[in-house]
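Note that one protein chain of the assembly has been removed; the remaining protein chains are unaltered in position.
This part shows chain A:
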């Protein structure tokens, strides 16, 4: 795939994906993938200010290749493709194995991406330094109405806090065996003093419990 770096902007997609798709995979490959660049021409945004006498500048050529909006915090890859840095970053994060340019499938390296600063760009901060961003909003998939049998359970599940504690006697006797909380993260705001105290109390209770059992057996 790296053997086919794109030469000129969006229109090379048909050709380059072509070579990319000929790789043998389990799935079907298509030889003709539409050229996304051509859709941009349908939106002749007037140029911003400067050239109104000549033919208007098509602002869509400065659209990010991922969000299809005018690139914000623009960066350009070594293969010449324009993205918003947040969009490209997200794309690179979602690709776990190989980091590829979404347009030409050439390799993309975070350190070899060039930030673009226009004339009126006030703060020339490298956008790559601002990531990670704030967490994104999340949309839950709609849940179908449950079948009548299940409805009481659904109400239960809606309850926010269902904390039941197995730390105290006599449940703590069996807790090591049922191993419910094997991967439970150790809360970091408990200092070692507190943990020690808890352990001591736990041992005292264990001792009392053993005494009771022995007394019961002997009695």
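Here, a residue touches a chain if its C-beta (ideal position, glycine included) is under 8 Å from a C-beta of that chain, and two chains touch if they have at least 3 such contacts; residues count from 1.
Here, contacts and distances are computed from a predicted model.
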Hidden chain of the complex, named as in its UniProt record, picked from "Exosome complex component RRP45", "Ras-related protein Rab-4", "Papain-like cysteine peptidase superfamily" or "Blast:Ubiquitin-conjugating enzyme E2 C": "Blast:Ubiquitin-conjugating enzyme E2 C"
Missing-chain contacts mapped onto chain A: 13, 17, 20-21, 25-34, 36, 39, 42-43, 65-69, 87, 90-91, 93-94, 100, 102-103, 105, 132, 135-139, 141, 161, 163-167, 180-181, 184, 187, 189
